[in-house]
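Below: one structure, written as structure tokens.
Omission of a single protein chain aside, the complex is shown with its protein chains in their original locations.
For subunit A:
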Amino acid sequence: MTALRWAVADGWTVTLRDLTHKANQPVQLVINLLFSVMVLLMFSYLFGGAMDVPGGNYQEFLVPGVLALTMVFGIEAMFTAVSTDVNRGVTDRFRSMPMAPSAVVLGRCAADMIDAVLALTALVAAGLAIGWEWHNGLPSALAAFGLLLLLRLAMLWMGIYLGLVLRNPEAVMALQILVWPLGFLSNAFVSPGTMPGWLGAIAEWNPLSATAAATRELFGNPGWGGDSSILLAVGWPVLLIAVFCPLAIRRYRDLSR
């Protein structure tokens, strides 16, 4: 039991470390939050006029898409944190200390989930301000937020794995750029039905699309989701976690090989 107690205590210390980063850089924190809000407003007011959503307005369609896209940003935040620690030797220092090995990763995941909740809160506030709302009651809305956070968790494990594999901090640039086409190749902003056939098929299968469609369904917002979207929105992240969590753990252990 003491081992578990220390694992929790160490994890919390690592979480605090990340929260302190934010407290030390309040401007950065605000910019990060404003960035997602800016994407929402840009699409809503710059492109929104040209969009025609069957059975609803574009804002109603857009907000769940941007929420899901913002969850995907977790991959690069985690990647940057992990690869920076490995490259600076901070990971080695942790590994040479009598702390719980799991704490390094779990503590950071917890901190990032707090981040994700902050980002969701900012976006929801902005969404409500531009006329979006949920129509199926609070329990369904909470379930939708749960699915969004589940997607975030899956992205975090991918980020941990990539950070341990690529290590090179410059790779974050490539990742930051790649997130956009991957984000747009989905139903976040438009219906995949408007894309060329094969692209549309990829977009339909994008895990981001599954979560966006399921949250639209739960919020009662217009979309093109089929019956299976909630199942997919659970299945995709769970599958990704089932693949990348063991990979990341093995990669972390391999640091000592």
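To be clear about the criterion, contacts are C-beta pairs under 8 Å (C-beta built on N, C-alpha and C of every residue); 3 or more make two chains touch, one makes a residue touch a chain; residues count from 1.
Rule of thumb we're sticking to: contacts and distances are computed from a predicted model.
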Protein that the absent chain corresponds to, by UniProt name, given "RNA polymerase sigma factor", "ATP-binding cassette domain-containing protein", "Peptidoglycan glycosyltransferase MrdB" or "Putative monovalent cation/H+ antiporter subunit A": "ATP-binding cassette domain-containing protein"
Of A:6, A:35, A:184 or A:205, the residue in touch with the unshown chain: A:6
Selected residue (touches chain absent from view) among A:8, A:41 or A:90: A:90
Option from A:53, A:78 or A:99 whose C-beta touches the chain left out: A:99
Chain not shown, touching residues in subunit A: 6, 9-10, 13-14, 16-17, 20-21, 24-25, 87-90, 92-99, 103, 255-257
